[in-house]
Every structure is written in C-alpha cells, then in structure tokens.
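I have a structure I would like to understand better, so I am pasting it below and will then ask my questions one at a time.
Omission of a single protein chain aside, the complex is shown with its protein chains in their original locations.
By written order: A and B. Residues from 1 in each chain.
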Amino acid sequence: MLLLQVIVGGLLLGAIYALFSSGLTLIWGMMNFINFAHGEFVMLGMYVALMIVVWLGGGPAVFGIASAFALFVLGVAIYLSLIRHVTRGPMLAQILSTFGLALLLRYTAFWIFSANVVSLPQTSLGGTLNIFGILVPAAQLVAGVTATVITIALHLFLTGTTLGSQLLAVAEDRNAAMLMGIRPDRMQALAWGLAAAGAGIAGALMAISYPWSPSVGETFGLTAFVVVTLGGFGSVPGAMYAGLIIGLIQALSAFYLGPIYKDIVVYALFAALLWFRPQGLLGKA
Amino acid sequence: MKAPIALALAFILYPFVFSNAFYLDIGVALLLAAISASAWNIVGGYAGQVSVGHCMFFGAGAYLPLLVYHHWQLPPVVGVPLGIIVSLVLAVIVGMPTFRLTGHYFSMATIAVAELIRLVIGTWDFAGAAIGLQGPAVGRGWWDLTFRGELPYYFIFLAVLIVLLLVISTIERTRFGYYLRAIKAGERAARSLGVPVRRTKLYALMLSAAFTSIAGSLYSIKTGFIDPESGFGILVSVQMVIIAALGGAGTLYGPLVGALILIPLQTATNTWFGGGGTGLTYILYGGIIVLIARFEPGGLHEMWHRIAPKFGKRHAA
Partner (left out) sequence: MAKRGVNRRAVLAGATAAATSLATGARLARAADPVKVGVLFPLTGNAAAAGQASKAAVELAAEIVNNAHPELANIPLAKDAGLPGLGGAKLELTFIDHQGNPSVAQQQALRLISQDKMHLLFGAYQSSCTFTATPIAERYGIPFVVGDSAALNITGRGFKWVFRVTPIATDYASTYMRFFDDMKKAGKKIGSIAVVNENTDYGTSVAEAVEAAAKQNNLPVAIRIPYSASTTDVSAQVLQLKEKNPDVVIFISYTADSILYIKTMKNLDYLPPMVLGDDSGFSDPSFVPAIADIGQGLMNRSAWDIGKPGTTTAKINDMYKAKTGRDLDDTSGRNMQAALVMAEAINRAGSTDPAKLQAAFKATDLKPEQLMMGYRGVKFDETGQNILASTYLIQLKAKQYELVWPESAAQTRLEWPMKGWK
C-alpha cells in the first residue's frame, strides 16, 4: 500500500514535470535552441496565479488560464524582441541571451515581489481523497490530471491540425517550409508562446500546493533539461514519458534511499543513459 | 607583438598604481576569472564544444588542496597536481561517451555530470559535506601559500595566466590548433580531411580540464574555504562561459577581455547597489548580458575588429 502511495505521488508530480518540459522540448527541437530561462517562466506563472487570487479572487481555473495567457504574450514578446535576432548568431550568443534573460526575469520578480516566501491561500482544493486506501490530495490530483490533458492536447495540436503541422514543418526543414509558403518567423513566435504558456500553467498548478520565492525557477529549469534530454529533443510524447519516469524515480528513491539521494539517482541514471542511448528515449539518432 | 607586451606591462604595474588591498583583490579576482575562462576557451571556444559543466574540474582543483590539508595537514599546494589528475580522469570519463554526440548533447551531459558531483560532494562527510572545508587560518610557513596580503596571489595568478596564454598561442600555430578550428567549422568536413575528431576533442578537453583545475586550486588556496556551491555550483561554469563569450570565444585574448569588463562591472554594481538589497545588481548584470548577446553576438573582440580598422583608416588618411 505504501508503495502504491509513493508511486501515485511520483506520477502526479511527474505529470507537471512533463507539462513544463514539453514547451522546452518544442523550441529545442524546432530551433535547436537551449532556453536557460524556461524555469523562470514557471516561476512567473506562479506569481501571475498569486496576483489573480489576491486581486480578483479567482479559483484554479481562472488563474490557470490567466497564467497561460500572460506567459503566452510574454513568450511571443521575448521571441520577437530577442530570440529572433540571436538565433542567427553563434550558439554561445544563444546561451548568453537566455541566461541573461533568466537573471533579468528572476531579479525583476525579486524586485517587485521581494525575496519572501509566498503561498496561495487555501483554495477549494484543500481536501484529500481516499481512493482504496491511497491518499491523494485533491490539489495534486487536479494538477496532475490537468497537466496530462494539456500535454496530450499539445501533442494532438502539433500532429493533428494544420497550424500544428506547419509548426512541425518549420522544425523539420525551415527552407522547405518557406517554399511551401509557411512563414517560419510566425511559427517560431507561436512555439515560444506555447512553450511559455505551458510553463505558465504548470507554475499555476504547482502554486496550489507549493510555497515559493523568486529563486524557485532554477530547480525547475534543471529538471526540465533532464526531462528533455531523456525524452529526446523535440519530442513532446518523449517529454511526457520522461517527466513521468523522473517523477517516479524521484519518489521511489526518496522513499527507499532517502531524499538527498533522489536527485543523485536521477542524474546518475541520466549520465548512464548518455553512455548507452544518447539520443534519448524517443529521440531520433 | 606590441599589444601583448603593453598588456602584460599594464598588469605588472597595476598593483603598484592601485596598492589598496581591495583594488588588488579585484585584480586577483579578475586574473582568476581570466584563467578559468581561458581554460574553458580551449574546448568551448577553439573546438566549439560548449561545456556548461566545467565547474567539475574547477571544483576538483579547489577541493583537493583543502582535502590534503584537512585530513593530513599537508601544505595545500600538494593538492594541486592531485586535482589535475582527478580532473584529467573526469575529462576522459565525460569526454569518451559524449564526444560521440554533437551540439547540445555535450552541453547537457556536462551539466548533468557536474550536478551529480555537486550533489555527491554535498553528502560526503570526507569532503566536508554541505559545510565545506577550510584551509589554514594562518600560514605555517610560506609553503602553505596563506599570505597576509593580496600581492603574492596577484603575481602567482598573473604568472599562471601568462603561461596559459603562451600555451594557447602556441597551440594556435600547431597542427593541433588547425584540427580544433577544422572541428569547429564542421565535424563531418573535418573528418573527411583526415582530422582525428574524437581524439582531438578529448585532448582539448583534457588540456582545458587541467588548467581549469589549476584555477580551482588557486581559488581555494587564496580564499581558504570551499563548499559544494562555490566549487561545483552551476554558476561557476556559467561564469566561465559568459566571460569567454562576452570577450570573444575562440580567440586568444577574448576571455581576458571578457574578464576585464565583467569582473569590475560585477564588483562595481554590487558595491554601489548591492547594499540596497533590491536585486538591482542582477537586473543590470542580466540586462547587459542580454544586450550584448542581442547586438554583439560575436563578443566584444569581434566588435573591436570591426571598429578598429575604421580608426586605423582615419589615421592613415
């Protein structure tokens, strides 16, 4: 029973990892671009949720959508003002730009919201469900399920709609896509908007049960890197499986070995994977 | 050859002009940053393999001197060659598998291995765990390299930097340097030209690791303290990348130029705005990095090369 309890907790957290990593993998696969500021998008999503709750008093549905929308706008704006210009430059300039961006976002939040730890007031999702003896906090259940649904929706959008396939076409072959009359710039702006929005919702979902301060993004950023590399660059289903797997590994190793070993196990497995299957679980070699 | 000699002279004269201990210490920090970024530059700049986990070598170099002091009361300097050996082993372990990969895989692999080491050190009592290790509070003799003033450190660091730059400038002119440039330009083409790609990348990483390790040793001997975050923290790696990229990666003086700009900038913004506690230091720091990446993606070195000829022409006319 205890084992099942641990597994459920790990999977629910993993679903959120999957959601915020799927955006990172999308722009990574599409533009071959590492975004060091991705964790900060999650952090900003959390603060948007806080502002909505404090000022407008909305529930999770309201602040989830608000976070997604705000971060979508921010993602597009960042693409148009910065990313578009550095993609043509050397890889180092790309790393430099998003690292600078991460600092800028983190400390702007610090300036506005202070360094103090904040948490959302208790929402209607405060209860705990008892499902055949396994205790599942309602907030985490809602968060995990919502995250999974959105990740799947993102995948379906990419593979099943015209707009989505245009987006993937740009990822596949930018020049060929241009010949087909697709404007890569627009598609990439859309990808950045979607990626940031995904991170924003994930942040809002995390905020329901997790207290945070402006430095929280760093943890999420590193987790997202591991998930994306494990899943294979550019693969949304890959990010989804990898997110769930990492959530599970963390929970199991935290319980059986002790919490300080959970990240050690994750990084050790990750390093081992690089020896044997460097292209990731679902990535193309 | 005029410029390097003038530069070296300026560095030698600096401590006599700015003899205040604080300015001297900024000079020491600047030299250290230039050493580690130049060491990173061998593999990250010349070979184009962007490592974001170079703190693993820096940390190894930083920990061993204080480990040998802490456990066996040996002079910390004994740990310097040991740090180099550990770093070389790490370089082989990381390089062998990941150099089969290209681009971001290598970056991610280095981040992951560095994080792994940081986490392990943080739980390992032998290495001081989370609390870290201290050096001798007061030197037992000159061999402890625990000086009361900053001046000896300044000249030791300067000497290491000069040696490193000489090594790199020699490499630039050898076949090995040509291999590195070929790999950076395109691995497939390099291979078809007969360049031993994987071996060259591995040697570059090993050389880079050895010098980064020395930088780490200099840091911990001078500071007299090391803990997981200051040895193996991701910011240590990122700092090297930023400084090299800022000045111009893959150029001899790029990292030095980057350090000359960034270290005084960091210190000045922290000194002026840090006490206010608004985080303005980092907002400025982040903003400047973004602006440079946006408008001068090749680094300041490249900008200089673009601007300098114009001045030259004007003089000629």
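Assume a contact is a pair of C-beta atoms (placed from the backbone, for glycine too) under 8 Å apart; a residue touches a chain by one contact, two chains touch by 3 or more.
Bear in mind the structure is a predicted one, so any value in this text is a computation, not a measurement.
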From A:V54, A:I112 or A:L135, residue that would touch the chain that is not displayed: A:L135
Residue touching the undisplayed chain, where the options are B:A21, B:A189 or B:I307: B:A21
Among A:A115, A:L163, A:A176 or A:A272, the residue in touch with the chain that has been omitted: A:A115
Contact residue for the chain not shown (choose from B:G48, B:G132, B:G216 or B:G247): B:G132
Residues of chain B in contact with the chain not shown: 20-23, 25-26, 29, 122-123, 129-132, 134, 137-138, 142, 147-152, 155, 219, 223-225, 227, 229-230, 267, 270-271, 274-277, 279, 281-282
Positions on chain A contacted by the hidden chain, ascending: 2, 5-6, 9, 13, 107, 110, 114-119, 122, 128, 135, 137, 140, 206, 209-213, 215-216, 218-220, 250-251, 254-255, 258-260, 262-263
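The definition used in the following text is that only the chains that are shown with their structure count from here on.
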Computed distance of Cα centres, chain B from chain A, in Å: 31
In the complex, chain B residues that touch chain A: 44, 48, 50, 52, 97-98, 100-101, 103-105, 107-109, 111-113, 115-116, 119-120, 122-123, 234, 238, 241-242, 244-246, 249, 278-283, 285-290, 292-294, 297-299
Chain A residues touching chain B - in the complex, by the definition given at the top: 28, 32, 34, 82, 85-86, 88-97, 99-108, 110-111, 222, 225-226, 229, 233, 260-261, 263-264, 267-268, 270-271, 274-275, 278
